[in-house]
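Removed from the display is one protein chain of the complex; every other protein chain stays in position.
Should a chain be cited, it is by its letter among A and B, assigned in written order, with residues numbered from 1 in that chain.
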Amino acid sequence: MIKRVFLKGKLVAKTGNEVMAEAMRQIEPDVVAAYPITPATEIVQIFSQFVADGIVKSEYIAVESEHSAMSATLAASAAGARAMTATSSQGLCFMLEMLYIASGLRLPIVMAEVNRAISAPLNIHGDQSDTMGARDSGWIQIYSENSQEAYDNMIQAIRIAEEAKLPTLVTTDGFIISHCMEVVEFYPDADVKAFTGEYKPERYLLDTKRPYTLGSIDLQDYYFEHRYQLAQAIRDSKDVILNVAKDFEKTFGRKYEMYEKFMLDDAEIAIVVIGSTAGTAKAVVDELREKGVKAGLLKIRVFRPFPTEQIAKDLVYVKAIAVLDRADSCSGAFAPLYADVVSSLYAAGITTPKIVNYVYGLGGREINTKHIAEVYATLVKIALGVQKPANQVEYINVRRKK
Amino acid sequence: MNKEYINKKLTAEELPVGDYVESGTAVAFNTGSWRSIKPIWNKDKCIHCLTCWISCPDASIKITIDEKKGTVVTGIDYDHCKGCGICSKECPAKVQAITMEQEKK
Partner (left out) sequence: MVNLKDLSKNPERITGGHRLCAGCGAGIVARQAMIAAGNTSVVVTSATGCLEVSTTVFPYTAWKNSFFHSAFENSAATCSGIETAYRSLKRQGKITEDVRFIAFGGDGGTYDIGLQSLSGAMERGHRMLYICYNNEAYMNTGIQRSGATPLGAHTTTAPVGKTHQGKEQNKKDLTQIMVAHNIPYVAQAYVGNWNDFITKIQKALSIDGPSFINILTPCRLGWNYKPEDTMSLARLAVETCIWPSFEVEYGVYKINVMPKEKKPVTEFLKPQGRFKHLFKPENVLILEAIQKDVDSNWELLQRKV
């Protein structure tokens, strides 16, 4: 997906957090309100320095909690400002109440999120349990495989949020992306500014000539319609996301879609995965292809809205699929991504692919090419019909009684 | 737009995006029916000190600006008055321009 068509900017070596902060500098929101949390702290630390040096016109509010970070950010947005924040893990959990309110009030704020495990036990390393816990809060969720994608996603997110009137978060995997240095192409400020444009809300609280009330109480006669509006807006935002991606490709040369297909068109076995592990899996796919195994990969970029109809079309001919979740679910059933993939297929009347669910990498647990190769080896057996797919969640690289 | 969504239950598509409400629409909501007792303002006794006006929780003391006398009380807004009796109680003891009567149903 990050195949470059032309070079617009300059190549620099940066960490995921640095590119997030750089995108924020270029977007130059009116207000940023944030609270420090590992591994996202650097983003707002770097941004605070931009403010302190007068490089950006933004006001920075160093709030006293993530709850207040989200409260102040969404209120600033309601007031008429382009507003952003950043957080991770426990911070996102603490914001949860306000995440629902941001979307319910249709406030187009953008958050840089760094995926990290949630307590207990306390763990600061990367997994996607935090954003998965907020998956149905009415936010658009965009995941990144690497720093380049994180940077590109942030630039697109501000337009997506404002056009769809929905809050949007862009994630990177904690430490794996947030703290690793990669070569990234940064675009010129003027081009980013031209792309993101100015925020011009239709209604805002500081428009004192047209005062209004935002955040009223809905009783039985209006609440359902407003929640339907929100659910429909999330469904409709697919078009917004794709249109912004098209414009982005035209401007900066990188093509983005709801998800990336890697060697999927003729694949007989495939992995569906989110985030940095896609990079590891692609290396395995390349090796398998050399051996003549028709392996493929589908990497989810936009998890919310979930590309349900489209994904069913692209997975219909795959014989065996492994859905890899970097978040468990304590539902007693299956992990989040698996549940959405399976229901998408079933709803489209597709029941032929055998599908298994793996949970991996919790709390930063290693996932390497060997692990992925084992998953593909199992898929080969399932596709051939020599092994039955497990009808429960399988775990990769966890010590336990077999 | 607000008149529309007050008078007619709009669909999800017709409602404005998000639950915003144009300012001051509550004036269209009648709370006068809540009253069990009713304030009666006596024009002749009133000294227009405006104590009742500033004390009313429901903005239901009607006033107007008279060029000579300044602001004067003109009556009670029975569409919104809930009959709490604060105006009557706060009216200076020597004046007693507002008395409470049982509401007739």
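What to note about this one:
As a convention for this text, a residue touches a chain if its C-beta (ideal position, glycine included) is under 8 Å from a C-beta of that chain, and two chains touch if they have at least 3 such contacts.
Values in this document were obtained by computation on a predicted structure and should not be read as measured data.
Which of B:17, B:50 or B:95 touches the hidden chain is settled by the complete complex: it is B:50. With the whole complex as reference, residues 2, 5-6, 19, 21-31, 34-35, 49-51, 53-60, 63, 65, 70-71, 77, 79-86, 88-90, 100 of chain B touch the missing chain. Contact residues of chain A toward the unshown chain are 30-31, 33, 57-59, 61-65, 67-68, 71-81, 83, 97-98, 101, 105, 205-208, 211-219, 222.
Assume only the chains that are shown with their structure count from here on.
Rounded to whole angstrom, the centroid-to-centroid distance between chain A and chain B, based on C-alpha atoms, equals 52 Å. Partner chain A is touched in their complex by these residues of chain B: 9-12, 15, 17-23.
Of all the residues in chain A, the ones that touch chain B in their complex are 104-107, 165, 203, 211-216, 218, 221-222, 225-226, 228-229, 232-233.
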